[in-house]
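With one protein chain withheld, the remaining protein chains of the complex are depicted in position.
Now for chain A:
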Amino acid sequence: MKQLVRLAVVILAVCGILLFTISRLNASQGYSGNNTLTVYNWGDYIDPEVLDSFEEETGITVIYETFDTNEAMMTKIQQGGTSYDIAVPSEYMIEKLKEEDLLLPIDHSKIPNLKNIDERFLDLSFDPDNKYSIPYFWGTVGIVYNSKQLNGMKINSWDDLWNPTLKNEIIFTDSPREIIGMGLNSLGYSLNDTDPHHLQEAYDKLVSLKPNVKALLGDENKMLLASGEASIGVVWSGDASEIMSENEDLDYVLPEEGSNLWFDNMVIPKTAKNVDAAHKFMNYMLDPKVAAKNTEYVSYSTPNEEALQYMPEEMVNDKRFYPSPEQTERLEVYENLGPEKLGRINELFLQFKME
């Protein structure tokens, strides 16, 4: 017992000394000074070298934190414990943050690089005139599948997933709107449809898909799909390209019936302390060369038109990840449905899982 206590004391002391050293080092490098920028972003969603070069160029020190759901991010911003200068929510969350009055308007005169952004991605319904948000990445929801494991079978639509030969083959992203949305889309309804009858129809159709469902997972799905544990996955486009870079047998398809088109945009939360640096950061990220480098690392699709010329050609010409305007036309953006309707979708989703 005595030895145990002694050991614990030694470990605590070592930790304390290390912490102290780190804080001294940080102080000597200016981390605790006023010239810092706190960025709150999705996990693994920026090239760390880009952050380094931003620090070098501007002398601003970046403190970088990550989140894994829009909702968790909103909760933290609301509580205001940390004063984030930049956050990267998705479009429906931007609407919600705006409603809650948690965002600061952006001064476009400080972001000349905004001109590099493809017009398709500006002035969208969730943020008219981009008053509060600047595009960061965009993507879709689709099907990634291993045609080799499926004996050369081709998948083109949501309806193909209902094929009885695919028993126990599909892994889904554990996310209510994606799955219920898939049901709605496969029936020809809109992703944002909240008509109770249509939702019930979508639910009934999803229940008949249950024999083909292997699991509903979070980030583990990438590992399992790449290793061939299941041959089909319903995933976000960026995850798909990550899986495909690990296993070449896999292919990604945007379903015929339509699907979700999403945007992650940079915003300045109301709690920001260094609004000036936040503008500088946004402008820096929109620089074509920086955006190209960042995109190659993150592997989601960039909205930066000028950046495309600095990227590998096979990446830019890949219609699966850079669908043409005609293709994106049948895709829909999520609307903020409000808590009651979202609650209904969530309940149907729980029920679907229990079936």
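Rule of thumb we're sticking to: a contact is a pair of C-beta atoms (placed from the backbone, for glycine too) under 8 Å apart; a residue touches a chain by one contact, two chains touch by 3 or more; residues count from 1.
We take it that contacts and distances are computed from a predicted model.
Q: Given the options "3-isopropylmalate dehydratase small subunit", "hydrogenase (acceptor)", "Spermidine/putrescine transport system permease protein" or "Vitamin K-dependent gamma-carboxylase", say which is the protein name UniProt records for the missing chain.
A: "Spermidine/putrescine transport system permease protein"
Q: One chain isn't shown here. Among A:L217, A:A291 or A:V333, which residue touches it?
A: Residue touching the chain left out of view: A:L217.
Q: Using the definition of touch stated at the top, determine which of A:T21, A:N35, A:S53 or A:T69 touches the missing chain.
A: Spelled out, the listed residue whose C-beta touches the missing chain is A:T69.
Q: Thinking of the whole complex, not just what is shown, which of A:S147, A:N163 or A:N346 touches the missing chain?
A: A:N346
Q: What is the set of chain A residues that contact the non-displayed chain in the whole complex?
A: 69, 71-72, 74-75, 168, 171, 174-176, 213-218, 220, 224, 227-229, 339-340, 342-343, 346-347, 350-351, 353-354
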